[in-house]
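This is the structure I want to talk about, given as structure tokens.
Of the protein chains in this complex, all but one are displayed in their positions.
Right after this comes chain A.
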Amino acid sequence: MNVSTLDATTASTNSRTSEESLASSLKDRLNILRSAVVEAAHLLPAQGPITAFVHHNTLHALDHLTFDEAVIKGGELFSCHPYLPEQRYREKLKHGRILPEDIEAVLSEDLGDRGDEFLGFLGTRHSLQLNMLAYPLRSGPVAELRWVVAETDALSKFREETTPANRDHLIETTRRWVMRDLRNGHPPAANNIRARELVDGILEHFDKPDIEHWDESTWEDFTLHLLWFVCRDGVGNAPLQKEIHPASSRHRDVLLKATGADSDRLVHEVLIRFCAAFMDQGFGSWPLPQAGGFFESFVALYGCPYGPPSLWMRGLRAELERIQKAGLTSLESIAESLELLGVGEKEEAEFLVQTVLALRGYAGMLWQLECRGDRVARPVPPDTLFEFLAVRLILDRLAVTHVAREGIGYQGDLRGVRAAVTEHAQSCNVPSVDQRSFLIFQLAQLLGWSPETLYQLHVDNWSIVLREVEEFSSVKRRSIYHRAYERRYRLQALDAMLVHAQRLVPQAKLTQFAGSDTPAFQFITCIDDREESFRRHLEEVAPQSETLSAAGFYAVAMYYRGAADAYFTPLCPVIIKPSHYVVEHVAYSQKQKEHLHRNRRRTIGTVTQRVHLGSRTFAGGWFAALFGSLASLPLVMRILYPRATSRFRSLIGGFVQAPSATELQLERTEDPPGQSNGHIGYSTKEMADIVARILQDIGLTHNFSPLVIFCGHGSSSLNNPHESAYNCGACAGARGGPNARAIAQMANDPRVRTLLEERNLRIPLETAFVGCYHDTCDDSVAFYDLDQLPLSHRELFDEVQGLLGEARRRNAHERCRRFRSVSLTATPDAALKHVESRAEDLSQARPEYNHATNALCIVGRREWNRGLFLDRRAFLTSYDPSQDDEERTILTRILQAAIPVCAGISLEYYFSTVDSEGYGCGNKLPHNITSLLGVMTGAASDLRPGLSAQMVEIHEPVRILFVIETTPEAMLQILNKNEGIDRLVRGEWVQLATIDPYTSQIQYFVRGKFEPYTQESGELPEVASSADWYRGWRDHLGFASISPSKRAVQTQ
């Protein structure tokens, strides 16, 4: 839609009706544009501000497709890898992490009936593809391949994987063929004329007269030469692969290809600075002078005279003035830009998608701030994304004009740029003859296709060979490898669970809780994979205990403000919008002291802020710098002795810290829940609901121990912009301690217990609940409200605390096996010290490994997997099917939270691992925090959502496997009722299996239905303790049964 011509037409025609129809068509046009842009916006990264990092499926926008389709589609859209590189899978094959049988099984499943089709000398399709998977097939750009052929021994030595039999076969048949048909003297048969030419050409480089006395290596050399030329000849005659229409339609892409000059570099430099300033949440001390929205602010700024001298921006002011004068809205401006760029309506949608995605980090953040303004301090006005796009297209036009002029001397209309440039660059979307021949050349060596066989192939047969080989492309091979990789882990996991459960059966009643029916204490953690090892170690040091788990917000969805906090933070999964507020107060008796401390804190805070900001200014900086030498002391100390320095700091920090004696304002006296005084907290009934819900979820409705501990978790680290990603996922990237404290306080309330009793949930009088907080980085455990613990329980509590201390040490020790900077021979004490210093170390790029290696989620009773070594790879959710109703209400609500959250974590890790630069945020070392919202790489780049390379370096990208203790029928029923879960499961974004509560039969969900799983192996190592299994080992570890009885046997 050309707006200027539109004006002209309206002026010339005076008829009202045509004016109206034009106006309405313009309106339609803009509506189409609007929906196209919104459509494109859904593809933008959905990560919000980095301060509340929530893991989610990176390809969330494509989750209506199946996983395999989506990774390909995503790969095209974002130019990213769909799977790991082939090389990585082959390494796993070498190390036994994938077995040949896995590949075979996956391939058979993938090919189905097509696998048995016989393809002449290629064998069956199944065997061909299996062979192609067995060896690395090299490829590369044409120039590289030519170099390989000309300069390496590729044409003189068989590939080392070639079997001697194949090698001899190839050499012998060639020798025979050449000696028989292709030597001078005998006139060649008609079909051998070309072969004769080839051979003659090659023979020029060999000692022809001596051919009868050539040794083996000369013949090898000759055979390979002949093979190569025959391949090239055959491929050259075969029809070209169908040319795929180039995906890129942006002018920038076309120009970049042709000239090597990138117009986006120019545009982004301006746009990045402007977007960052526009979204700034309070970093810059001189905020952007805002004039309405994005577009208007931009016009106001870049419309003033005496602009930047850069050549490409010279026309910017005039252009902006023209647009301003014409009074174009952002959508109209987009329409005009599309028209001026010569983008037709057909390609428009695709063009807009690519344009929006070109700076997707910033565009995505603008979109997030626009849609979820409640999550940030300074949201942006609606329609910002349209305005962003309008500005971007104006800049694009200028930059493209400039680059086209400088690069190829193009002066004409912008509409013709792409056509003009295409003349300069040849299309190369299809593999060249060299690339195709080299593939066949390698396969021929590996599979023993002799030059003669290939030479005799008819053109049609060549097409078939090429089609078959190329159909099984690198992407396809990687997908097979990937599924084989997942299969191996899945079989191991399922087998381990079966074998372990079988082992437990005979001893189940005997040893439960060290001989007693009621555990000495119950410890409830988050389902987080990092708590798996902590629980396991606790159970090992305290066999008399029971551990349970539930999503770490413990059903207490709240906005929480700590005694020393400035704001309310939501503590619940992102999908829930809490309606209750909870505030922490300093204990009443400490008020006076706290008042003093608060003032001191405020003073120190203000001074710190002044120094922080002032040191960057003219005079303040001068003053700060004169005394700057004093900064060298903390600098050196913090870096050389992080742990000691932090101890020292907390020692002197004592006189400003919020007193540890605090209390929660948890009960509200007035309706409805809100932020003001009487409305803060929950009513007794609401508390009873929450407590009942969480106890039913974990199946703790009887058999209460005297002491029940709820444990929230979080993580603290320094120099880590992604700190919040390490916190509790069920608390939306915040620390879950207050939730544990709140639930314990609620469950201790006698009025709540009375209400519960009315619902047949009797908590014995002697049972006391305690909340605590586990820091997964330094492995510390802190308790809340201990003063309220009854005197009668203190002895037990002291004992528990001792046991937890031991569990901490062991947990730290197990974690340290993954840190390469810690010796494998370190003692548990040294390990604990190490993790403590890690959290305080400014120079530590990996405070902990977070969810890396997550692969499994088990929903069911702990008794069946207690003592199974899961290597911190499993989310564990407690669920007792015997307490659930026919409708599976409890399971449904557990899965409604567990499947999306765990799948989100698993998939974010998957994508950030397979393409760290594309889907992840790359290397964290050059990260640069921007606008308090996200990180850029280096001095200026797009915002980088996703996980850093350091976070995922030990991750093994597999789709998470859910093993749920229920029946397939019940599971299918849940799937049918819950669209979100159904989409993830049926789209194969997660793997799903059920384990029958009574028969332990496992059923695996495959292609839309459950199929019984047959146990593959009955072997499972048995060791006395976790340490006996993981000790001395860095890399991946398999499953093992931890049975303390083993120790008794050993000592005897």
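One rule holds in what follows: a contact is a pair of C-beta atoms (placed from the backbone, for glycine too) under 8 Å apart; a residue touches a chain by one contact, two chains touch by 3 or more; residues count from 1.
The criterion applied here is as follows: contacts and distances are computed from a predicted model.
Trainee: One chain of this complex is missing from the view, so tell me which of "Homoserine O-acetyltransferase", "NADH-quinone oxidoreductase subunit L", "ATP-binding cassette domain-containing protein" or "FtsX-like permease family protein" is its UniProt name.
Mentor: Missing chain, per its UniProt entry: "NADH-quinone oxidoreductase subunit L".
Trainee: Which listed residue (A:S18, A:S108, A:S310 or A:T889) would be found touching the missing chain in the intact complex?
Mentor: A:S310
Trainee: Tell me which of A:V421, A:M936 or A:A1040 is the one touching the absent chain.
Mentor: Spelled out, the listed residue whose C-beta touches the missing chain is A:M936.
Trainee: Specify the residue from the set A:G96, A:G112 or A:G260 that touches the hidden chain.
Mentor: The missing chain is touched by A:G260.
Trainee: Using the definition of touch stated at the top, determine which of A:P82, A:G361 or A:G714 touches the missing chain.
Mentor: A:P82
Trainee: Of A:A134, A:V475 or A:A587, which one is in contact with the hidden chain?
Mentor: A:V475
Trainee: When the complex is taken as a whole, what residues of chain A touch the one chain not shown?
Mentor: Touching the chain left out of view, chain A contributes residues 50-51, 72, 75-76, 81-82, 85-86, 139-143, 257-258, 260, 273-274, 276-277, 280-289, 300-302, 304-311, 377, 425-426, 428-429, 431-432, 435, 439, 473-475, 564-567, 601-602, 604-606, 608-609, 612, 615-618, 621-622, 624-632, 634-636, 639-640, 718-721, 723, 820-821, 841-846, 917, 923-932, 936-941, 950, 953.
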